[in-house]
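Moving on to subunit A:
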Amino acid sequence: MEDRAPHRQGTAADTPVLEMRGVTKRFGAVVANDDISLSLGRGEVLGLLGENGAGKSTLMKILFGLYTADSGEVLVDGAPVRIASPRDAVDLRIGMVHQHFVLVGPLSVAENVVLGAEPGAAGLFDRGAAEQRVADLAARYGLAVDPSARVGDLSVGVQQRVEILKALYREARILILDEPTAVLTPQESHELFRVLRGLVDQGLSIILITHKLGELKQAADRITVIRDGRVIATVPGAGTSEGELARLMVGREVKLAGRRAAAALGVTTDAAEEPAGGADAAGPGGATAAGAATAGGGATAAGAGAAARAGPARRGPRGRGRRRCGGRWRPGGAAAGGVREDGGERPVRLSARGLVVAGVGGATAVHGVDLVELAAALAGTRPARAGVVELDGQDVSRLGAAQRGERGLAYIPEDRSTKGLVRDFTVAENMTVKTFDEPPFSRLGWLRPGAIRRFAARLVQAFDVRPADPDARAGSLSGGNQQKAVVARELTGEPGVVIAAQPTRGVDVGAIEFLHARLLAERDRGAAILLLSLELDEIRALADRILVIAGGRFVGELDADRATDEQLGLLMAGREMAPVGGALDPGDAAAGGRGTAADGHPPGSAPL
Partner candidate 1 sequence: MRSWKALLAATLMLALAACGGGGTAEEPADDAPAAEGSEAAPSEAAGGEGASDVRAAMVTDVGGLGDNSFNDSAYAGLQRAEEELGISIEVLESGAPTDYVNNLTQLAESGFSPVFAVGFLMTDAVNEVAPQFPETQFALIDSVAEATNVANLLFEEQQGSYLAGVVAGLMTQQDTEFTTAEAATVGFLGGQESPLIRKFEAGYAAGVQSVCPDCQILVEYAGTTPEAFNDPARGQEIAIAQNDQGADIIYHASGATGNGLFEAATDRGFFAIGVDSDQAAIVPDAPILTSMLKRVDNAVFASVEAALEGSFPAGETITYGLEDEGVDLAEFGEFSDIVPQEVVDAVEEARTGIVDGTVEVPTEPAA
Partner candidate 2 sequence: MDTRPAEAPDAPPPPRRPAAEVVRRQLGAAGRALVFPAVAAVLAFAVGAVVILATGQDVGAAYSALFRGGFGSAGAWGRTLLNATPLIFTGLAVALPFRAGLFNIGGEGQLYLGAIAAVWVATTLGGPAPLVVIAAIVAAGLAGFLWGAIPGALKGLGAHEVITTIMLNFIAINLVTWLALNPLAGASATPGTGSVADPVRLARLGAGLGRAHWGLLLGLVAAVIAYLVIWRTARGFAIRAVGLAPEAARYAGIPVAVNGLLAIALGGLFAGIGGGIEVLGVYGRVSIPFVANLGFNGIGVALLGRNHPAGVVLGAIFFGGLAAGAQEMQFAADVPLDLADVLLAVVLLFVTATGIAELLIGRRARALVDGTTLGRGLAG
């Protein structure tokens, strides 16, 4: 396939620093990469855009020597090369920053950077030399890192810099970054792009893999779009609209702003709520949405948004249709998850007089552990150390996940492949993994495979899971389809409350669109949705209220319509602000400070 894209004037040398020609890779009958050609000029940032499963990662693994292409060739500086292992790639000065960092937590930054290529003589490690070299390197490329810091203590953004330093230490001049902003705050992402620009100015070439359209437009000189293993187009970064990119990536028109229309139906403030009201307090029409965002330990940011809506919802719990469950999750002032993390306990008490209460424990964790802990404590998969979780006015703190589920709590865990699905089960089995022991799926202890398959086939169709085969192995589905399967299962039976933890992480645009629509439809049906997400865009698209948690504490609440990125970013960085909309009970917030002073977070923290 010829590369028709115009090179950006002035930056690309005549000979591309890297070129892939006609690369094809098959796995069995599936063609992951089909005759892919692309080129990377010197001092260029090339965006690689594609949905999950489009073949981006496969292509990059070929480039990094993790896979071998079936056909096609790779050229570096115009000369064909053979990359049979990551070592070959490193020798060719190709560096890769993986989406999931490959760092040794207990070691220092310098030790991590030089690991495998340690300075020193006769097998002795020269720590001083290592730290000096890393410091020099960091200074040269403008990456602010303390070489002697322990990596496990660093925020995600800084850890990412360590990964970049690792590549630079090995003299990489071609840098591949796989979904680098997936875990960053807007500020951190911004900082990352500044760093990348600096690297490019010093002559490096960068391939940026992402499915986020906005940032790609911002950072990439050219963008190569891959779909179904083929190169669809290569377009300039500037001058191509997000809508155009989305269309290229998905192959059809995509509606990106899904929220407004749907949200407009039901968002009001929670005027009808009584302080200690029961399930009946809010009528079907009364609807409120709230969101929560968290940020762990200063620079490590995590966002959580919650869209919640109150109102009794009829719940046919898991096909039994036996009890009514108010769509309200009402912890009577407190839901607390004091969850241990890093050996420390930081009980947090969060409250909203409205409809959503979130509690979080945990601290300076990476990858949004705060969110994970919060969701697990609320859903009951991990017991809270203290506090109360109420569902529909009933204390469910002592109930397990299954019982909370029967009471109308649906939970979409943050990690579909290890928590949401049994990968080696079929789709049908996964659809019934919470209900297999109930009629009609089993009778007298015997499974009824027919009933299970019919049920699954229906869900597969309703949620557009592809392939539409209930007998397919769940693990063989793409990320987006796996997530659709999880969501299909969880939303069955009209749950009163839906906890959705990072429901669209690593999912392609088409699936995101679908999942968002389903969540909003649930809200409109009358369910309360608590969305916990690291994606600020997603929170802004869905949430009616946004709660922000930082440093293990509840620091503020924003009205989704009025919140600015700057406000959110500051909150996520740990700045506290006065509550907006009055839903945050100051007393509870103060109580939330209990026990945190010892951790260096005085209850009365910096004003906004």
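Candidate entries met the following condition: all candidates are chains of the complex that A comes from, given by their letters.
A few notes on this one:
Quick note on the criterion: a contact is a pair of C-beta atoms (placed from the backbone, for glycine too) under 8 Å apart; a residue touches a chain by one contact, two chains touch by 3 or more; residues count from 1.
These numbers were taken from a predicted model, which means no experiment stands behind them.
The listed chains 1 or 2 are all part of this complex, yet only 2 touches subunit A. On the subunit A side of its complex with candidate 2, the touching residues are 27-30, 32, 52-58, 60-61, 67, 379, 381, 400-403, 405, 411, 413, 418-425, 429, 433-434, 436-437, 441-442, 445-447, 449, 471, 473, 475-479.
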